[in-house]
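Dropping the structure in here first, questions after.
One protein chain is absent from this view; the other protein chains keep their places.
On to chain A.
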C-alpha cells in the first residue's frame, strides 16, 4: 500500500517536472565565428552568412533569424539566393552544393535543407569556382576550375548536359591570336546581363571574358583583358562590363560595341606603385548624378598592403573605408520597390563584424546593427545577467547609451525581411559583459536580438600605458588613399590589468560595482548628467601582515589624481585597490546596507561605500602557499603541460566524432584499430592522474570563491542580523555578523563585522555558492527587492537553512547552530564537478500560479542540472556544452528565470532555457515574394505539356482556420487575367492555402 502511494507521488512529481523543466537551445546571439561567405536577397530582404564550420545563418528585420548547419563539417564558400524565391544555394569547400529553403510550418518559417549535389568528374576539372543563380530561378550555372560551365536545373539538381558550356566551345569562337596556346584557366566570374537573362558573361582566370548566349549556345562577344581576373560586374543598363584585376586595376568595357577589343577605360586607382588585387568591383547608378563605384582592395602593396579597405567613389567623394579585420564580402542595398533605385546602404561583412554604412546621409555614417554585434570587440572576460529591470533604470541606461551613439546614422535598419512573430518579451533583461579593455557593455537581452544599450569604460579612472591620443590617427588632410576607420572590433587591449573580472549591478538603486584583474574594485552610480570628479582610492592590504610573501605578479593600477570628466551614465565614486593586486575572484554588493565585499586569492574585505572606509579585512592565505603569490603571468611552467593535454583531448574527441555507421564486424575492427592507435599514442606519453585526498596544504586553498550577504539567524534563533558569508577554494566558509548603525546614524557611526562561524568542509572542495533559505525553503530575496514590493518578504518565523554548494556536493545546514541536515553528492557519484551555479524560479507551464525555486548547476562535463530546494534533490539533467569546451563552460551565466548564456565562440553567446515558461527563441515568417516579373518563372512539366502551373503558398501566421469559415482573397488582377483555371486547396491544419492556376 505504502509502495503504491509512493509510486503515485513519484509519477505526480514526474509530471510536475515536465511542467516545470524543459531544455532548449534557443538562439545564438552575437557575431558568427569565422564567417566565410555572404549572400543577400533583395527581394526577401534577407542576409545570409555562411561560416567556416558549415553553419548558415539568415537575418532579416530584427528578430527574424534562421540558422542551419551543414552535415559536412566544411566551410561555406559561397551563398546565393535564388532570385525572387525563398531558396538559397550554398557551396562548401568540399565542392558540394546545397539547396536550402524557408518552409512554412505552423505559421512559422523554418530553414530546411532540401537537396544536395556534387558535380561528378575529375576533381581538378569539376571543382566549382563560380556560381550563378539564374534569374529564371530554375537554372544554376556552375563555373569550374577546368574552365567548363555546367548548367544544372534546380531545385532538383538535374544536370542539363546539352546546355553545358565547354571550354572547347568557347575557345573555338575566339580568335586564335588572343588564345595562342595559353590556358584560359578556371572560371572566375559568372554574371547575368541585367536586361537580357539569356546573356551571361563568363570570366576566366587568365583575364578573358566571354558573353555567352544561353539560348543560342554561342559566344556573342569576347573581351580580351590581359591581367589576371578577380571579378566582373555588369552595369545596370547592360551596356558596360567592369572587370577588376589582380594588379589593382579595373577596366570598363562596352557591350556590343563594334570595336570589341578596346577597353573603354582602364585605371589603377591607387597606382604608380604596385598594388594589390581588386577582389570585387560594383558600379551602381543613381537617379540623378554620378554612379557609385565600390571596390574592395587595390591598395598600394608596399605601404598599405595590410589594410582591409573598401573604396567608395561617388562623384567627387572618394573614401577608403578602413576595416579592422579581413573583408569577406560586401553588397549594396538599393532603394525602391524593385530594389533598383539609388544605393542606400553598403553592407560589409568582415571577419569579425558586420558594418553597414548609410550612403545617403552626408559623411556616410555607420548604421548601428541591431544584431550580429561583435560581442568580442574586446575579449569578453566575464558576464552578469540581471532579470526584470525596473523601467526607470532601463530608460536611464538607454538614455546614457543614446549619448554615446550620436555618431551613428539616424536611418532605420535597412535589412527588413520577414516578420517577427515572437511575442513581446515579458520583462526587461540586461546582460552585462566585462571586457579585457576595462569596458562593461550593457545588452538588452530581453528578446531574440542582443541589442547594445550602453558601454561603460573604466579605463579613464586610471593612468594607463597607452597614450589616449595614440589611436586618433584619423584622416590627416590630403592623405592618400583617403582612409576612414570603420568598425568597432579592436581586440588590442591597452593594459591587461584593466580587464573586468566581476560585475554586480543592483537594479533597484542603480549602483554598480565592477572588479578587475589588478585587484581594483570600482563603485559606480548612475548619473544622468556628465560630471567632473576626483575618484578616491582606498588601498586594502589583504595579507594582513603575513610575513615572507612577495607578490610576483603585475603592479597595481595608478589612479588619476586629477578630476576626471565622466560622461552621463555610470560614474565611479569610489575605488578599492587590493594589495597584492591579484585578480578579484569574488564580488558582491548590498545596496541596502551600502556595503560591498570582494575577495582575491589572498583574502577578502568588506567596504562601506557610504563612509568610504574598509570595515573588515580577512587574510585566508595559507602560509605555505607560495603559488598564490605568483601573478597570472608567472605560471608559465604549467602551460606547456596543459597545452599538450588539451591537444591530446582534442585529438581524442575528433576520433570519437568520426564514428560512422557500418556493420558490426567492421565496426568492431575499426574500433579496435582506433583504440590501438590511441593506445600507441598513449604509450608514448601516458596521461596519468594522481589520486590523492585534498589537503590543507594544497595551493590556492585561500582563494575566495564566493561572497554572500544575508539577513539571517547567525547567532541565535530569535534575532536575525545582517551577515556576510565567504567561501574559499579550500572548502572553508566564514560567517561574519555585521552591525549596521541605524539609518539616521548610518553616515557617521561605523559598521562592524565580527567573525561568528567558520565551517571547514571535510571534503575540502572549493565552495562555489552560498545561499540562505528562509523558513519556506525559498532563497532570501535580493537586497531592496522587498522594499520595492517585488518579492515576498522572506519567512523569518521558521528556521533558516544554509546551503553550501561546493564543487563536489550540495549541503544544507541548519541555522543558527550549524549542523548538517541534507546533502547531495555529485562528484562522488558521477565524477562531474560543479562549475557554475545559480538560483532560478521555475513557473509551471500548466498553471499560472504554481512555481518553485531551483538551483541551476553547470558541471565540468557540460551538463546542466536542476536541483530542488530546500531538499537538494536532483530534478533533471541535460547535456548542454561539450565537455572539451572549457571556455564555454567557464563563460556560462544563468538568469533568474531558468535561462542561461554561454560563449560558443569568442563572439557568440548561445542562449538556452531550462524553463518551460520562459523561452526566448526566434519566431518568424518569411513569405515568398510576389514578384511582378514572375511571368518568366517557368515550371517545365515533366510530361511535356505546354501549360504552366504556378504555386503560391499563402501562409497565415496567426491562428488556424476553422473549417467553414469565410475568407476573402485579393489576387492581383494581372494574375487573374492570364489565368484560366484556379485550383484552390486549403489545409486547415497547417494554415496553408495552395492556389494553383493554369495559363497558356
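To be clear about the criterion, a residue touches a chain if its C-beta (ideal position, glycine included) is under 8 Å from a C-beta of that chain, and two chains touch if they have at least 3 such contacts; residues count from 1.
Simple rule for what comes next: contacts and distances are computed from a predicted model.
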item: Identity of the absent chain, which is to be given by its UniProt protein name, from "dolichyl-diphosphooligosaccharide--protein glycotransferase", "N(6)-L-threonylcarbamoyladenine synthase", "Par-6 partitioning defective 6 homolog beta (C. elegans)" or "Gap junction protein"; value: "Par-6 partitioning defective 6 homolog beta (C. elegans)"
item: Contact with the hidden chain (one of A:765, A:805, A:837 or A:858); value: A:765
item: Candidate in contact with the missing chain, chosen from A:272, A:690 or A:719; value: A:690
item: Which residue of A:173, A:228, A:699 or A:827 touches the chain not shown here; value: A:827
item: Given A:797, A:819 or A:847, the one touching the chain that is not displayed; value: A:819
item: Touch residues of chain A, complete complex, unshown partner; value: 622, 664-665, 668, 671-672, 675-676, 679, 682, 686-694, 696-697, 701, 730, 732, 734, 754-763, 765, 808-809, 811, 817-823, 825, 827-833, 860-861, 883
